[in-house]
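Note that this complex is displayed minus one protein chain, with the remaining chains in position.
Naming follows writing order (A, B and C), and every chain is counted from residue 1.
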Amino acid sequence: MDFDSKDYFCFERRVQFSEADPMGVVHHAQYLHFFEEARIAWLMDRKLEGLHYPNSELVLGVLSTECQHLKPAFVFDELKVFLQVRRLRLKVEFRYVIFAPPYQEPVARGKSLHVMMNSGLKVVRPPKDLTRTLEKETWTEI
Amino acid sequence: MDFDSKDYFCFERRVQFSEADPMGVVHHAQYLHFFEEARIAWLMDRKLEGLHYPNSELVLGVLSTECQHLKPAFVFDELKVFLQVRRLRLKVEFRYVIFAPPYQEPVARGKSLHVMMNSGLKVVRPPKDLTRTLEKETWTEI
Amino acid sequence: MDFDSKDYFCFERRVQFSEADPMGVVHHAQYLHFFEEARIAWLMDRKLEGLHYPNSELVLGVLSTECQHLKPAFVFDELKVFLQVRRLRLKVEFRYVIFAPPYQEPVARGKSLHVMMNSGLKVVRPPKDLTRTLEKETWTEI
Partner (left out) sequence: MDFDSKDYFCFERRVQFSEADPMGVVHHAQYLHFFEEARIAWLMDRKLEGLHYPNSELVLGVLSTECQHLKPAFVFDELKVFLQVRRLRLKVEFRYVIFAPPYQEPVARGKSLHVMMNSGLKVVRPPKDLTRTLEKETWTEI
């Protein structure tokens, strides 16, 4: 597989009861929340949360998202959300691969594209601390 | 029963697929959303939405909520949320009774207690337009 | 613009207070809920809800979603979700365009790809009533 976990930031997260739908599987819209929680965990891990609301007026505004669902995930699964991130000029792209037990194959893959925005929802240049960190991140060519 | 629908404001709302949990019934936390949506529909019906965010800086801040679950509600049920409201000095109390098909007995009852707050989260006196409307609302003694 | 509203099914939906985030705009994950609600409204409009859970054991399982965010939407906006749908062999594709007041330009565009699944999460052939309806749906080539 084109996936080597050591090239990714990893965020772990238990599926909650209310996140599964009447089929007993995680509802598809929850995956965008898993992606967002992983982004925030990455920001904190890289000591960048000071750049982001509520610590500053900036946010990672969302330009687009996509998600492929490969297998279902279930209540109380301990998900592993693997993340990579790169800069595309003014934009920041995140890529996600989610595994559920027994962690053999991904349950979902996704992407999201962002710009930094201020509280007036205007696009701003990514702050230096962010771009400096992004230069050091791994992005696997696929 | 102690319930006469003509003494209540009525808000109708279809249960969505994602609002039911793995038991196939509406998840209990969703009822607080049904209550809030009914409050907002009432505000609009009474032409009071101009008092409330985003049309003003004020919101109906929530001091407390409670909900009793009497029967389950199911995906695609067309709920009827019946609401009454009264003023308690600086506070505003809402009471809710929710019916699902076949609308014979309530599926839930609830209450919420509010104060008007500004964007700095400070309690403010209820605006005149609100208190004047509240004087005309029906509140059934039980 | 490549958009003629009369070629689309239209679902209307008010943005609720809890659907906006601290920036005051609709949170991006909510758009997948708007898409789902529009799909269900379309199913009901086409008298196909009998094919779908909870009226049958089948569901429109989600293979993938994507969403582009073009402009923000705000609390209490009356959204119009425009939808088209087509069959791709075993799959069913939905396309969405969402407008908010003043309804001049879309706030979001999206797609979702589905298969019919049974309660054991096995893919099943789309039922006849569904495929017959899909043959009559408009799909605008772009």
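For this structure, a couple of remarks:
Methods note: a residue touches a chain if its C-beta (ideal position, glycine included) is under 8 Å from a C-beta of that chain, and two chains touch if they have at least 3 such contacts.
Every value quoted in this text rests on a predicted model; they were computed, and no experiment measured them.
Shown as candidates are A:33, A:87 or A:111; the residue that touches the absent chain is A:33. The chain that is not drawn here is touched, among residues C:27, C:71, C:86 or C:111, by C:27.
When the full complex is taken into account, the listed residue touching the unshown chain is B:59, out of B:20, B:59 or B:130. Touching the omitted chain from chain B are residues 22-23, 25, 28-30, 32-33, 36, 53-54, 59, 62-69, 72, 117, 119, 121. Listed for chain A, the residues touching the missing chain in the whole complex are 16-18, 24, 33, 36-37, 40, 49, 53-55, 74-76. On the side of chain C, touch with the chain left out of the figure occurs at residues 17-18, 20-24, 27, 29, 75.
Methods note: only the chains that are shown with their structure count from here on.
Per the C-alpha superposition, chain A sits rotated 180 degrees relative to chain B, a value rounded to a multiple of 5.
Here chain A and chain C face each other with the same set of residues for the most part; over half of the interface numbers are shared between them. Distance between chain centres (mean CA atoms), chain B to chain C: 28 Å.
Taking each chain's centre as the mean of its C-alpha atoms, chain A lies 35 Å from chain B.
We define each chain's centre as the mean of its Cα atoms; on that basis chain A and chain C are separated by 24 Å. Chain A has residues 22-23, 29 in contact with two or more other chains.
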